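The complex is shown incomplete by one protein chain, all other protein chains being positioned as in the whole.
Up next is chain A:
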Amino acid sequence: MFGQANVLAAGQAAFPPSVDDFYLPAIAPWGVENAPWFTKFTLMIWIAVGVLIIFFLATYRNPKLVPTKKQWFAESIYGFVRNNISVDMIGHQGVRFAPYFTTLFCFVLLTNAFAIIPLFQISPNSHIAFPAILAVISYVLFNYIGIRHHGFGKYFKHALIPPAPWYILPLLIPIEAFSTFIIRPFSLAVRLFANMFAGHMLLLVFTLGGFAMLNANAWLAPISVVSWVMTVALTLLEALVIVLQAYVFTVLSASYIQGALAEEH
């Protein structure tokens, strides 16, 4: 975790940053490359899971009708996802999906947030494995819900055949199939992954760029400062992206389920 800081202090950081900067050596066994079982990334995932479980269990250990401040905070997170995402997108049936969406939202939000939390400073979601898991769950979920709601044949007929003249259907059906059953999970996973990846890359570029210029020529020091100011500005932008992507991931999952449950197009 502190390897990068040491590298920066020693002025040895490679510039420009590369994809390799996202693949850190393992924590246990310490410093071994390509040993992904216990790395900073998996550690952050466990920390996120632990923090969320402890937070919710602690705040909701003894719920009161008139909530305490902490209980109110936990309830407003759930209430936000329940009312503003589940119920808004799906309708009154959305309430039963609210627990999953809230879990999803909190998990994505916190793992995203690691991108700008000091000492973590990278989001686990910049490894596509984690967004991919969540996207696969959403994919399986909306197809399962659709098939259970409509029955197998009717669901696929419903999903694949839009209300259009027959002669255009040969064109539309492949497009619908491609977009619904192939593009959706990929776009979900890649959108989140790419945002986190690019965000971290941008911060790396401006931070390391400052060091690179400073090392190259002392006269470039003012420009290094500009570069680091940019890092601060981009960190604020990253904060926005973090929340937005967590929201977008949850809303899109809800919208797919809504589509699977819808009676008509």
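The rule is short, and it goes like this: contacts are C-beta pairs under 8 Å (C-beta built on N, C-alpha and C of every residue); 3 or more make two chains touch, one makes a residue touch a chain; residues count from 1.
The rule we apply is simple: contacts and distances are computed from a predicted model.
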UniProt protein name of the chain not shown, from "Redoxin domain-containing protein", "Peptide ABC transporter permease", "ATP synthase subunit b" or "Ribose transport system substrate-binding protein": "ATP synthase subunit b"
Per the touch definition above, residue among A:Val19, A:Leu119, A:Ala218 or A:Leu240 touching the missing chain: A:Val19
Among A:Ala194, A:Ile223, A:Ala239 or A:Ala262, the residue in touch with the chain that has been omitted: A:Ala194
Chain not shown: contacting residue from A:Phe15, A:Phe56 or A:Tyr247: A:Phe56
Touching residues on chain A - with respect to the absent chain: 18-20, 22-23, 34, 36-37, 41-42, 45-46, 48-49, 52-53, 56-57, 60, 63, 65, 67, 74-75, 78-79, 95, 98-100, 102-103, 106-107, 124, 126-130, 132-134, 137, 190, 193-194, 197-198, 201
